[in-house]
Every structure is written in C-alpha cells, then in structure tokens.
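The complex appears here without one of its protein chains, the remainder shown in place.
For chain A:
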Amino acid sequence: MDYSMEDTQNAAPDAHETSKLSSTAQRADTQSVTKRLQHELMELMLSPSPGISAFPNADGNLLSWTATITGPTETPYDGLSLKLSFTFPNNYPYAAPTVLFITPIYHPNVDFSGRICLDILRDKWSAVYNVQTVLLSLQSLLGEPNNASPLNAQAAELWDNDKEEFKRHVLARHRDIDEE
C-alpha cells in the first residue's frame, strides 16, 4: 500500500507553519542550496578579493546573484566594470551555475549575448568551486583568453594580431550599465 500521500497531508501543517516563520526558509530540497549560498556569501564578505564582488538579487531567494568584476590592470579591460548574472540551479553545488555577462563585452570567449566559454562552468564543474573561484577564473580569463576555442573568432584573431585594434573594440562595445 502506498501511504505516502497520507503522510504528505499530515505533514502539511508543519510546512505551512514553516513558511510563515521565515521567508528565507524554503522547501526541504532547496534548503541546502540556500544554506550553501548563504555560506558562500558570508565567506565572500569576510574575505573580499580585490576587483570582484557579488551579491544576491533583491527577489528574496538566494538563487540569483549579480556579480561585478573590475577589469584587471595590464589588460584591455583595465578599469572597466563588468557585471555578470549568476543563476543557481536547485541542485547547486552539484551542477554549475549559469553565468552570463550583462555588460556588453568584447572578448574571444564571450559571445555577443554574454555567454561564456569556460571549462569550469561546463564539463569541468565541481562542487568545490564557488562563486568566488568562478569570479577569479573569469577575472583571469579577461587577461588570458583561451584563443583555442573562441566564441568570437574576430576577437581571438585581433587579440593575437592587433592589440590596439582589440582594445578599441573593447572600449567601443563597453557600456556601463550601472544605472538601470
């Protein structure tokens, strides 16, 4: 016999009460995700790395964040402020977050809609990575693009052959999106 349904019904009041208790408390399956993300946020705040920062969006659940990378010196992106969006799946950290550049960027490994080609965001993802490591990887990617597998072939070519022209493209494409 299947009594699972009965159990669910009986458990309903608890769930009800819980949701009333705190707005952050999510259902059981997302609870661990929330916890993990809260932890990551705390870590990020306790040991901030220069040039990167991230914070959850104001929608009340922690599953979407906005991050900011300041372009490293000695790169064409020097001093530019680049924004990214993080969307975490329900089974994070066992699956990679979806990371996109919101700021238009001209980069060999980023296409024109902001999608990023980075191995740790795809097949090389592991649960030991976190927001901070992803941001740091992206920061270094700005200075050392992986021109072997470019999403933007023109950019890859320019990067290799004409840095000046590349930088001109970067600056032409860049737009601050600070003020919404």
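Simple rule for what comes next: a residue touches a chain if its C-beta (ideal position, glycine included) is under 8 Å from a C-beta of that chain, and two chains touch if they have at least 3 such contacts; residues count from 1.
Please note the rule applied: contacts and distances are computed from a predicted model.
Participant: Missing chain, UniProt name, options "Anaphase-promoting complex subunit 2", "CHM Rab escort protein", "Putative ras-related protein" or "3-hydroxy-3-methylglutaryl coenzyme A reductase": which is it?
Facilitator: For the chain missing from the view, the UniProt record says "Anaphase-promoting complex subunit 2".
Participant: Looking at A:Met42, A:Ala95 or A:Ala153, which residue reaches the missing chain?
Facilitator: Only one listed residue reaches the unshown chain, and that is A:Met42.
Participant: Looking at A:Asn57, A:Thr75, A:Thr98 or A:Thr133, which makes contact with the chain not pictured?
Facilitator: Once the missing chain is taken into account, the touching residue is A:Asn57.
Participant: Among A:Trp65, A:Phe88 or A:Trp159, which one touches the chain that has been omitted from the display?
Facilitator: A:Trp65
Participant: Considering the whole complex, not just the chains shown, which residues of chain A touch the missing one?
Facilitator: 3, 6-7, 10, 12-14, 16-18, 20-21, 23-25, 38, 41-42, 44-46, 48, 53-58, 60, 62, 65-68, 81, 83, 178-180
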